[in-house]
Structures are given as structure tokens and as C-alpha cells.
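In what follows, a single structure is set out as C-alpha cells and then discussed.
Omission of a single protein chain aside, the complex is shown with its protein chains in their original locations.
Think of it as A, B, C and D in the order they're written, each chain with its own count starting at 1.
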Amino acid sequence: MDRNDIKKWFKSPDKMGDKYSLWAIYFCTGCGIIEIPPVITARWDAERFGVIPVATPRQSNLFLITGYVSVKTLRAIIRTYEQMPEPKYTVGFGSCPINGGMYWDSYNTIKHLDKYIPIDGWIAGCMPRPEAIFVAVTHLWTLIDQGKAKAYVKYREKYGLYRKNQEMALGKLDWPPLYTTGGGND
Amino acid sequence: MNLAQLILISLCGAFLTYLLGKASSRIRDTFAVFISLLLIIPLFCLYGKNEEITYYSFLGLPLILKITPLSWLFAIAVQTITSLSVIFSLSYMKGKERLDFYYLMLLLVNTGMLGIVLSADLISFYIFWEIMSWSTFLLISYNRGPALHAGMKYIVMSIIGSASMIIGILSLYVNCGSLDFVQIASFIPRTSSGYTLFILILFCITFGIKNAIAPFHTWLPDAHSEAPSPFSAVLSGVLIKMGTYGFILFMYTIAGLNIIINIGGGSFHYLISILAAITIIFPTFIAVLQDDAKRLLAWSSIAQVGYIILGIAIGTGLGFVGGVFHFFNHAAFKALLFLSVGAVEYRTGTRDLNSLGGLIKKMPITFFCALIGVFGLIGMPLTNGFVSKWLIYKALILGEHPFLAFIALFGTWGTIIYSYKLIHNIFLGQLPEKFSNVRKAPVTMRIPVIFLSLVVVVFGILPGIPLKIIDTISASFGFQPQDIQIWGIASETGVLNMVNIFAAIFAALIFVWLLFLMGRKKINIAQDDSYAAGAYVPKDKYNYTVDFYKPLSGMIKPYLRDFVDDFYLWLADVIRTFSDKTRKIYCGDLGYYISYIVLFLAVLIVLKMGLKIW
Amino acid sequence: MVINILEIIISPVLAFIIGIFFMGLFRKITARLHWRYGPPVIQPFLDLIKLFHQQGFSHGPVFDLGIIMALAGSIVLILFIPFGGICPISNSGGLLVIIYIMLFAPLGIALSGGEAANPNISIGISRKLILALGYEVSFLLALLALMTYYNTISLVDIVEAQDNYKWALFSPLALSGIAYFIIMPAMLGIRPFDIAGAPQEISTGPAIEYGGKYLGLFNIWHALSMFVYIALFVDLFLGGGSNPLTFFIKMLVVFILLTFIHGVFPRFRIEQAIKYLWKWPVIISLSGLILITVIR
Amino acid sequence: MISALKNDLESIFKDIQISAPEDDRLIINAQKDAVLTILKFFKDKGYDHLAMISCTDWIEEDEFELIYIVGSYSVYAPAAEDITSDKSGVSKEAAFNGGNILLKTRISRKDPRFITAIPVFENSEPYEREIHELFGVDFKGHPRLTPLFLEREYKIPPFRKDFDTRRYVKDFFDQIPFVENKEK
Partner (left out) sequence: MVNPILLIAVPLAFAFSIPLFGLISKRAGRFIPPVAMLFNLVLSIILIPDVLESPVSVFLSGFPPPFGINLYVGPLGILFSAVIALVGFLVSIYALDYIKEGAEEKYHMLYLALLTGATGVVLTGDIFNLFVFFEILCISSYGLVGYLGNKAGVESAVKYLIQGSVGSAFNLIGIALIYGQFGTLNMADIAANINSVSPNQLFIPLVLFIVGFGIEGAIFPLNAWLPDAHSSAPSTISAVLSGIAIETGVYAIARVTFTIFGASDILLFLVLLGLLTLLAGELSAFSQNNIKRMLAYSSIGQMGLILFALGIGTDYGIAGGLFQFINHALSKALIFLATGYMIYRMGSMEISSLEGIGKKMPVSSLCFTVGAFSLIGLPPFAGFPSKFMIVLSALEKHSNLFIVFIGIVFLGTVIEATYFFKVIQVLYFKGAPAGVPAEKKTEISPAQETIKDRGVITGAPIAALIPMIILALLIILIGVYPKAVDEILNASSIELLDRVKYIQGVLR
């Protein structure tokens, strides 16, 4: 928690800015959403760390996917992710987005979310407790510090692959591709 | 180039356009534009000179034309607005039928207005007033359908107006012997104040009807929304201001300042300012409820004219200068708004505020000029509307009329409400599917719109230019001259320095723009790439324009029924039923007819013999 | 002349600092009301740093022009308002100009929101304008009472007239002062009246499409407008303070009161807000004006 | 009261088996073509609420079983004192505290076709759409048998027992390649 370290603020304001003002847009997918209210209210107060919930993707830079992802919800997740401004970080809650969790053999859920959108960090557990969420946030800070939280750069470079995967899973998408340039866009 | 030749040229120009129209429409169009532009030049160089010419005598009465600073200002406004609307109607009226008739009438209205403004005696004033009235009638009912009803409502009210005017003129002629303004002005102090009040009331009825003051405003909304757009720009820009010219003429040139102030114990001009205040409030909030762009603008014209009359009727120098300056500004930005709405109607075919939207992408210039027009209407700083409203408010507040000032200020917020609705429903929001291939407004439509928006901005930043002229007018009426600089008004009770404000705003804009550039480079995205809670924006179903101020209109709609209009319609029905009854007298039965004759004879004899009346 | 230039530079910066401080305080106090620890007071500043290097999406030239115009309007407004001893441009137009320059901000945001072509934004804007219509009635009545009482339209004269503790709030203008205070939450757009930017109903209304630096400018504008309205209140009714420090303290008191109101009250629906605003504050300010006209 | 209802049923309909394990439930097995008339009969009796239509897949007997669960609000659960109103025209002594009727029928699995119950119960439309989508039962006369939940077409409707989800996941989801990160 090097928030009060003025030298760091002057050295790398963008990293520090990102770290200590993570505005989260949480998409009420799956059962993880019930964990968010205690995180942002009195009991575990996420605002201490600068994490506040915001209403629209445009204003946010942290995307929490809190639970299993059904095929229909994937469409909304991709749309929201693409509408978020550039330095954006995504955190997957629970085992379902990692590998499908207990719905591993269901015909209707997405197994590996990171085939469709890049994920910076995962929180294991079949619905992690608020403390785990805070651990994830601090972990994300270190990633940002080390410059390893570059999921959005990966999305930009490999957009073609991602787009292909998305179209394989969802059939025709009715919004135009986000990046026309970008590698792997064969 | 004396004044009589001026009027003659514009009159023959009108008829010549009609004849040329028979030859070929191209020649007629160019000739109409040429004649209306040509007339501006002599008018322009008449500034300052006070020519006077008796051009004709009618039944022993000399008809005189004279140019005064006031009439010069009005003449310039009239001529520019008309020529702009002629340029605008070149392309707007292209496909329509009977265009010779349209241009003839438009230029006739222009001649009528010029004649009114330049005439120096009441008879020529009346003659040009009538020419203006019935040519306006023919133009209002130009595009058939409901326009006929609007035209009929207009002509009946203007006939009543001109009837009361002719009675006033003739009683003046009988009592004062001559109809020249100068003689009347010298005659008024000598007569009893009761008679002057009677004359003033008669003329105020006429000018009130033409000016659409509170009780007589009912014809304006129909006339404006039915008339062709270029003409409704002239109609609301300058034509209803002929009433204002009449007010100023009678309250200041003829009656003179000190008479007006203490006539009827000072209540007369106070009554007019209350009437003007009422005219500000109700039409503004009725305009908020309108769904048709031009009807909204029509109601807003009534409200803005209320400001002008309020400025004039307060009776202080500042108020007068503010009122006349507001006339000039209102002519500019209201014509601008009507023309831009006309351009939108020309391109999209509709002016219904519920179905338009998103045209900013397709018609950027029209949007930008309409935006400046709306800023002028609201009175944002840096536009000329602000300066004139500032003057009026200062006159009101320092003139101990806090409640009138409150009504005027509150009217401004009403203006903001309906003018933002106008801009939002036409230009902002999602572009509906059916307007996806709308093209830009044609060039002949953009020239007048751009010129007017320049006028609005330039006179907003450097108000000194027009204020200097208006100050000479107010000085000629006996107000003490204001201390006017190029940048605004400097007086001990409060300085308005527009250049100062402009510099501050411009600096702030530059500073914020730099702050804006400091941030990361922005990415432009399409209009339909907007937040829709994860879904893709559905076509045509993602627009909030229908009944834009639903919560507000729910509350104020019941109170804003137009009672005056219903009263007039009821009156018309009464006359119609009464006339049906009188027609029953001629019932076609011979026996009745003969009995009428004999009865009439008997009654006469009985009256004479029995009661010895004679 | 140099002092004047200096003042012109200092007062916006000072206003920005105080504004940001107020925003931080605002979040801290509401957090403490919610029994939460709450963010550090400089959190809004940190947010700005993040926002300014975050990517911003633009819907077109008017989208940028609108938010720039809004912020420029607030900055110019600050120049007109005497802040303690400092008053950069005091001699051109006075209170009437202030009323009109206040129009820049809502219209600027309305225009940029309009271009963002999102119905939630349009609903937000229409609510904001209707709300403004609501509180404008008593705001104007209060100002007019002031102007007629001191018979001037310049703000500086009003401040001087209230020297050595003859505050307007305790003079016959008390009614107008109370009315002005009642409508302050509506002007600032905080809790009882934050219908226009309600995150739950219309996802922050006009601010939906603002990302990155647009959101940064929006937050700065919100901070400055909070500063302006409170400074105006202090100037008009609390004597305006001889030096910036006393002025700041008065502002702090007023601000904390407002934050308490914000923390406690639920949000009005727009019809309820209008009915309320047109009933009580108008009655108070109208009677204030009548009282003044009677006295004069 | 259940017996009164049972006797009426037997008297009207021939080949149905009725068993009433508990007091408030009546399980009726009926033939395919008698279903609608029975439903009509129950509706007239005041059982105007079709709770749901469900379908079970008897893969061994190569049959689908459609279960219509019919209950009633208006008639049979009158508030204690509200005896007066008999607007529904059914005798009050049939005071039967609600309870459900389960009407079961069997249809063949090869070509699962059945008629729609919309004329009797309008609210059966979504249930039938769901069964059509997840079991592949075709309801004749149904206005719009369009997909309700699933995003994609499935060769074998997913709820059938012979639909192997593991294989489906293997050959659909697992075919989608991972997006390789540079350094990984």
C-alpha cells in the first residue's frame, strides 16, 4: 500500500493512478454478485482502496466477472468489455469463469472465459469471500506495478483471434469489430 | 434617390417579378434577389440624413415620407430580413406551384413594411398598413389546407385592427386638422388627456393585434405554423415588429415622453408593461408543450415580443434602448431559427419534434447556426440577446419593478427549456433510419443562415455599434443619452463590458482546451456505439424525444389551455348563429313581405302622430 | 494591474483546490455516515490523475465542445465571484451577468450529452432542466430581493454593504437567505435532488458516455460548480469575509451542513421535487421579496 | 371430496387409471386423445389454473410422458368467512382445499407430435415452446414454436437422455483454441 509514497506518484503517475483509483464495473453474472455488496459497504469498505462501483463501462477501468458465464451473458460481457476505455483490467471470480467450474459439462455455459476476453487475474473458490477479493485487488496492484497487467494490450494485438473465437461461440455478432488493425487478424 | 422613388422601385419590382415569372422562373428568381438586395444600399446611405418628401396628396391631405433614425433602423432590419428570406426561398420553394404569386406577395409585404416605416403622416401609414395586411393574408393562406383557417383568423383580427386605426386617424383629423406627425405631436399636449387616452387606446388595439400582445395573440401560432417557412421568418422577424414601431411611434414621437409617463395617472404605461409581462409568461410555457417546431417558435415569438414591449413601456432611457435593441436581435435570431427549421423541413419533409433526431451528423452547418440562434434566443453571454436582456433587466430592477424583473428572468428559463427541446429533438440523439440519407442544406439556404448567425455573434461581442444608433433614437425622444462605448454600456450603476466578458470566456476556453489536450488522445466512435447495458443499440428504438418534458408538461398542461382563443371562437359562433337568425327574416313567403311593408308604414305614422317624436 | 492579473490566475486555482478538497471531504463524510472508513480526502485528486491518462471516447466535435464550454463557464463564473479579498473581474455586469453565465454549464453538458445520442442522457438532461426550472423561481426571487434591498446589481457592492458583521442572513433578507439555502441541494445536484445524475435509475444521466479525460473534466466542473454556489451563498448572505481564510471557513460550515443533508435524505422523484421546490422555497422567498418591497 | 371427483371422472371417461395417493392430489393417466377433453372438464369444474406442463423422457420405453399440472385459486381456497360468493357456479359443498391434478399421457419418442392446449389454457404457450425446444416435441396448432432460451441449434434437443453433454462440450467448446500469450 504505497499510496502515500509521493516519489512513486511523480515517477509513474499512470501506474499509481490506476492502482489507487480502480473504478469497478461489475456485471451481475452468476452467483458471485452477492459477494459485492458487503465488499463496497460498511463491513469491508472497498472505497478505502479507491475501488468504487460505477454505472457504465465508459467510466470504469476494472471489470469484475462474478460467476458462471452463460452463452447469452457472454454477448453482453464482450460488448461491455469493448466499451471500456483503454487501461482496463478484468478479474474473474470463482472457478466457473476459469474452467467452467461445476458446470464443466453443461452445454450452455462458457468454459474458459479467457478464450473470449483476456483476464488479468482469477480468484479461486466457488464464490470467494470478500477478503479474497481484497487479496485479488492487492495482487492486481502488484501486477500493475510490474507492468504485467497487460490483458487489454493482448486483446488489442490478438483481436482477430479473439473475434474468431467469439464468433465461433456466439454465431454472428451484430456490432462491428473494435480494432480493424491489430495482428492475428487474418 | 429620394424616398418616394425607393418605395416606387420596390412596388414596381414586385409587379415586375410577377411579369418576369410568366417569362421564365430563373430570371424571376435572380431579379427578385437583385431588387431586394439593391434596396439595402440606398437605405444604408440614408443614415443620419433626415430627408422629407410629400409625394402625393389624397383628398386634400399631403402624403409625406420621412426618414428618422428610428425608421432607418426598422427599414434596414425589414430589408435585410426580407432579402435573406427571398434568397432562402429560391431553393425552398423550388418545386411548389404559383411561385410568381408568392414572390409578388413577398415583395409587396416588403413594400408595405418599408412604406409604414418611412411614412410621416397617418394616411400613408394606413395605406401601407393595409397593403401589408392583405398581402400577408394571401401569403399565410398560400399552402392550402389548414392554412385557410389560419389566414381567415389573421385577416379578421387585422381588419378589426385597421378599423380601430382608421377611426383613430379620422377623429385625429377632425380634431387636429392635419395628419402630419409633427402637427399631431404639437396638438396632443393641447387636448384633454381623456381624448389622448382614447386615441392611444384605439391605436394600442391595432398595434396590440399586429404585435400579438396577450389578449390578441391567438392568430399568431396558426399563422406562423401554416405560412411557408421563408415567409414565417419575415412574419415573426419583422412583420409583428410593425406593431412595436407603431407603439414607439405613438408613445414617443407623437405623445412624447412626459405625457406618456403621467397619462392616466402614470397607469397607462404601467398597464402596458403588465400586459407585456403576461405575454412573456404564458406563451413561453405553452411553447414548452408544443410538438411542432414552427408552432413552438411562434409561441416563443409572442413571448420575445413581450420582452420588447416591456422594455419600451417602462419609460426609462435604459429600458427603451434595451427594448429597441431586443427588437433588432429578435429579428435576427428568430429569422435564423425559422430559416434553419425550414431547411430541416426541406430536407427531411417533416418538422414534427417527436420523429426527428440526430441530424447533427447530416446537417452540421444548419445545426451550428441554429445553435447560435438558440443561444441568442436564450440570451447567453457573447450573443446580442444577452446585451439587450441585460439592459431590460437593469432598467426593471433599478426602476423599482422587482416583480416584472422576476417574470422576465423566469421567462428566460422557460426559453431555455423549450429552445433546448428544439435543438435536442431535431439535431441531437440517434438518427432515425428514414433520415439516414438526408443531405446537407443547399447553398442558397446556408448563406442567410450563416449571415444571421454572424450578426448575432458580432453584435453580441461588440454591442456598441447598434447601441450607438439606438442611443441617438432614444436621445431624440427625450431620454438622457447613455454612455455607450464600442464594448458595451458604462454607467455608474453598473457597467456591461462585453469585450471584457468575451476575453474572460475565450481565455477560459483556451485554458480548458489545453487541459483537454493534456489527456490521452481521444478516439472517435460512431453514433450508435453508445451504452445500452451490454446490448447493441437497437435501430430507431433508442431515442428519447416523444413528449420531451413529460413530468413538467403533466403538471402545467391543465393551466395552459388558451382561454382567449376559445373565447374568440365562441364569439364567432355567436355571430354565426345570430346571422342565421337574421337570414330567417327573408323567409320567402310573400304574405310576410307585404305585411312588413304595411307594418313599417303603420309604425312610422303611429310614431309621428301618437308620440310626436319629431 | 499586475495584482489583477495575479488574481485572475490565483482564484481559479484556489477554487480548484478548495473544490477538490470539498469533494474529498464529501466522500469522506458520507462514508463516515455509512459507518465506513471511507477513502482518503485526496482521493478525487487521485481519480483525476487516473482519469487524465485514461482513454476517452468522443462522439463528435460538439461532444468535446460541450464539456469544454461547461468547464470554461464555471471558470469564468469563478472570476466574477469575490472570494474573500480577491475579486478579479468585478466591474462588468455584476449579478445579472453571473445569472446568465451560470447557464453555460447546464447547456454545455446538455449539448455534449445530446450528441452522445443515448436516451438515458436525454432523460437526465430533461430532468436537470426541469429541476433547474424548479429552483430557479426561488433563486431569482432571492436575488431580486437582495438587489432591490441594496439597490444595486453589482455583487461587490452587496458584499461591501454587509461589512462589519451586518450579514444579510440576519437582516430583513433572512427569508430569502433561508429560501436560498433550501434550494442549495437542488443547485448542487446532491442527494435529495440528484435525480438528474441518479446512478441507479439512469446510470449517472449526462455522465454516461464520459470516459477518461471527459470524466475528469466533468469531475472538475462538478467541484468548481460546488465551490461557486457555496461561494455565492457566502458572498450574498454571510458577508463574504475580509480575507480568504474567513471566507473558506464560512464555506466549510455551509458545505458540511449540505453534506449532512446529502447523507441523510433519500432521492426525490422529479414530480415530487418540482412540487416541493415550487411550494416551500417559493413561499418563503416571495414573502421575503414582498417584505423587502414593503420596507423600501 | 376427492372421491366425488373420482366417480364423476370414471363415469365420463372410460380407459383412464385414477390414483389418489394423498388427499389433495389426483394422478390421472389418460390416453393421448382424451387429454384435452379432460382438461376442459377440469376447467369447467373450476380448476382454471394450469400450473405447468412438464415432460419426462422414458428412453427405455421409447416414450415421452407429458404431465399437465392443474390447480385452482378462485374456487377452492375461499377465505374462512368468505362463503357467501358462489359466483363460480360450483356447488359449495365441493370445498376442496386446492390441491393439484396431475394428468399424465404418453406419446411416442420416434415422432413426438401432440396438439396444443392453448384453446383450453392460453398460458400453456411458453411451456409448450420450452418442451419443443428442449425435447423436440412438436405441438400442432401452436402459433410460434420459436426458440426460447438456447442460443444455438442442437441436433439432439439437449434435455433428451440420449444427448451426451460431455461429448457435446468436447467437440464444441474444446475445439475453440486458447489465445496464446506471447511469453507463455
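In this section, a residue touches a chain if its C-beta (ideal position, glycine included) is under 8 Å from a C-beta of that chain, and two chains touch if they have at least 3 such contacts.
Please read all numbers here as calculations on a predicted model, not as lab measurements.
**Student:** Any idea which chains on screen the missing one touches?
**Tutor:** B
**Student:** Among B:Glu130, B:Asp547 or B:Asp562, which residue is in touch with the absent chain?
**Tutor:** B:Glu130
**Student:** Would you mind spotting which of B:Ile166, B:Val182, B:Ile365 or B:Ala490 touches the chain that isn't drawn?
**Tutor:** B:Ile166
**Student:** If I consider the whole complex, including the chain that's not displayed, which of B:Phe88, B:Tyr103, B:Tyr142 or B:Phe548 touches that chain?
**Tutor:** If we include the chain that is not displayed, B:Tyr142 is the one touching it.
**Student:** List the residues of chain B that touch the chain left out of this view.
**Tutor:** 58-59, 98, 126-127, 130-131, 134, 137-138, 141-142, 144, 147-148, 151-152, 155-156, 159-160, 163-164, 166-167, 170-171, 173-174, 575-576, 578-580, 582-583, 585-586, 588, 590, 592-594, 596-601, 604-605, 608-609, 614
Note that only the chains that are shown with their structure count from here on.
**Student:** So which one's got more C-beta contacts, A-D or A-C?
**Tutor:** Higher contact count goes to A-C.
**Student:** Just grab the chain with the largest centre-to-centre distance to chain A, centres being mean Cα coordinates.
**Tutor:** Looking at centroid distances, B is the chain farthest away.
**Student:** Tell me, which residues of chain B touch at least two other chains?
**Tutor:** Expected reply: 520, 529, 531, 533.
**Student:** Per the touch rule above, enumerate the chain pairs that touch, sorted by label.
**Tutor:** By the stated definition, chains touch in these pairs: A-B, A-C, A-D, B-C.
**Student:** Which part of chain A faces chain B closely enough to touch in the complex?
**Tutor:** So the residues of chain A touching chain B come out as 27, 56-58, 75-77, 79-80, 83, 86, 174-176.
**Student:** Name, in rising order, each residue of chain B that touches chain A in their complex.
**Tutor:** Against chain A, the touching part of chain B is residues 520, 526, 529, 531, 533-536.
**Student:** Per the contact definition, I'd like the list of chain A residues that touch chain C in the complex.
**Tutor:** 3, 9, 13-14, 16-18, 20-21, 23, 41-42, 45, 47-48, 50, 52, 54-56, 58-59, 61, 83-87
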